[in-house]
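Can you read through this structure? Questions will come right after.
Removed: one protein chain of the complex. Kept in place: all other protein chains.
So that you can tell them apart, the chains are marked A, B and C in the order they are listed, and the count of residues begins at 1 in each.
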Amino acid sequence: MGVVIINFKAYREGFGRNAYKLGKIVEEVASKTDDYLAIAVSFLDLPILAKELNIDVFAQHIDAVEFGSHTGRINAEMIKEYGAKGSLINHSERRLKLADIEFNVSKLRELGMVSIVCTNNVTTTAAAAALNPDYVAVEPPELIGTGIPVSKAEPEVVENSVKAAKAVNPNVKVLCGAGITTHEDYVRALELGAEGVLIASGIVKAKDQKRALEELVGLR
Amino acid sequence: MGVVIINFKAYREGFGRNAYKLGKIVEEVASKTDDYLAIAVSFLDLPILAKELNIDVFAQHIDAVEFGSHTGRINAEMIKEYGAKGSLINHSERRLKLADIEFNVSKLRELGMVSIVCTNNVTTTAAAAALNPDYVAVEPPELIGTGIPVSKAEPEVVENSVKAAKAVNPNVKVLCGAGITTHEDYVRALELGAEGVLIASGIVKAKDQKRALEELVGLR
Amino acid sequence: MGVVIINFKAYREGFGRNAYKLGKIVEEVASKTDDYLAIAVSFLDLPILAKELNIDVFAQHIDAVEFGSHTGRINAEMIKEYGAKGSLINHSERRLKLADIEFNVSKLRELGMVSIVCTNNVTTTAAAAALNPDYVAVEPPELIGTGIPVSKAEPEVVENSVKAAKAVNPNVKVLCGAGITTHEDYVRALELGAEGVLIASGIVKAKDQKRALEELVGLR
Partner (left out) sequence: MGVVIINFKAYREGFGRNAYKLGKIVEEVASKTDDYLAIAVSFLDLPILAKELNIDVFAQHIDAVEFGSHTGRINAEMIKEYGAKGSLINHSERRLKLADIEFNVSKLRELGMVSIVCTNNVTTTAAAAALNPDYVAVEPPELIGTGIPVSKAEPEVVENSVKAAKAVNPNVKVLCGAGITTHEDYVRALELGAEGVLIASGIVKAKDQKRALEELVGLR
């Protein structure tokens, strides 16, 4: 019922063969649940995963440039050509300037792709909502990677982010992230009005990734 | 009636003794008009100008940091201690990450100071309005420094920026900038719903700065 | 005899299917000449090109991070796993901090990969040489993409860069770039002491890419 976006980051456990292996796990679990499961992977893994897997594959970042003299840059058209569904934008580990977030959101929309703008608090969530992305994912930076779930530690951040975003733009959907690991954290996020969660270490760094994902979506 | 913020940038004509001279001109013209005239100056000029001039002095930028181990950074408290009224934030020549814009706006508000967030189009203006600054100043980057006034070349940008900003936050005031030079450009901006203008080269690089400013506010 | 590194940038003509097509052209021309021809491609194209082509494939950029919580980042190990020979570092369109250049050069060396540090003048070439990369590629930014060849317009930059680099580190090899298009430009670069050239638009944006490359290496 909810949305689960798994961010592989630059984790060794989420790169290369490990990315493929984890992608297959997500694909399998996705076939057993009504939740929407998708993954955000490195540029290098994206082509093969988008081709081989029967789940949506997102980029973790795109640069706010057109085709041209931009050495080392990857734009929205480029990830589209390789089968990406969309991209994370402005993750706390890859913050962008406001004008560049807007550029990317508009470009993805124009290309029929899905944008997920990450934010750090209620106010920036409202601002991001005004850019009309598909999703805003609010993640208090101080909780990222801690295992302390935002939906329990700071429920008001999730609840108020949903309200603030909807007030600005009723079409936008809100995800939350940071510290999410258990099914309870996930359910709590949905109860608070979020459409789902953005999760990374809770799955990617888990000893048993499949078990961790199954538990998250309530299959265990 | 309107608001005129003059950005001295890093122009030689707006720095050091020239900054002082131009500041005195602005002070004099301000005493003869109902318009609100203020200046945005370099960090080095700010202490003396804020002390000596009988007009509001803004910083051109602040860094999104607290006091601490931040070599080469200037924060909101620091400019306040030296008498600044507030600061420009996110000028097109000094773009900031979304989270940092929000940090600066919140901090200035907390300190009772005035924030002017610069943006590049209608959509980012709406987003900036959600951060609850005092002003959003929309400036299409392609017109900055051209002498082609945004209020004539792209009136819809101004008009729609005002509408979009007010829809998100009725308290926010909108300025426009880029290419403004004449009284007509300024009046047109006000007619389009802006509270005033952000101007730089039109005054600072003018052969006769006083005449240029007097013309802008309709004293000639 | 010389080295020719072709930078595909984010040119549409050097991305996706076009990258593959151009890669095959370079492979074919490489088989007919004694010059060393290699390509620098986007992260998305790198996996397939490194696998399919019988020439060395470089990344255009790498981030100075280890594996870990680095959303949207690609490091040296990651491009190695996908078959890259090495990477451009600090291209004028992707400038890096000094500490990050050093990190990348050291990491590539540790991994047995090839580093090509781009610089903008004689002095920064000497500095880059001190980092002990395999190559330093000097490119006066004002000539990039102009068709005005550095080896003719500013021969002293090439000559002095070679001298300055060798004085600091005799093992480093110097390339030059910016405006290179003809065989004459290339030969002139070698005469000035460079080991070869870094070229982009001269090949990638050429109407007939194959002809342009053949002409460059003197096969026509």
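Quick note on the criterion: contacts are C-beta pairs under 8 Å (C-beta built on N, C-alpha and C of every residue); 3 or more make two chains touch, one makes a residue touch a chain.
Please read all numbers here as calculations on a predicted model, not as lab measurements.
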item: Visible chains that the absent chain touches, using the contact criterion stated earlier; value: B, C
item: Given B:Leu88, B:Val117 or B:Leu216, the one touching the chain that is not displayed; value: B:Leu88
item: Listed residues B:His61, B:Lys173 or B:Arg188, member touching the removed chain; value: B:His61
item: For chain C, residues in touch with the removed chain; value: 90, 92, 95-102, 106, 119-121, 123-124, 126-132, 164, 168
item: On chain B, residues whose C-beta touches the chain left out of the figure; value: 7, 9-12, 15-16, 40, 42-44, 46-48, 59-61, 65, 67-75, 78-79, 81-82, 88, 91-94, 144-145, 200-201
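Heads up, the rule we're going with is that only the chains that are shown with their structure count from here on.
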item: Core chain by centroid distance, with centroids computed from Cα atoms only; value: A
item: Chain of greatest Cα-centre distance to chain C; value: B
item: Chain A and chain B, separation of their C-alpha mean positions in angstrom; value: 36
item: Whole-Å gap separating chain B and chain C, where each centre is the average of the chain's CA atoms; value: 43
item: Residues of chain B touching at least two other chains; value: none
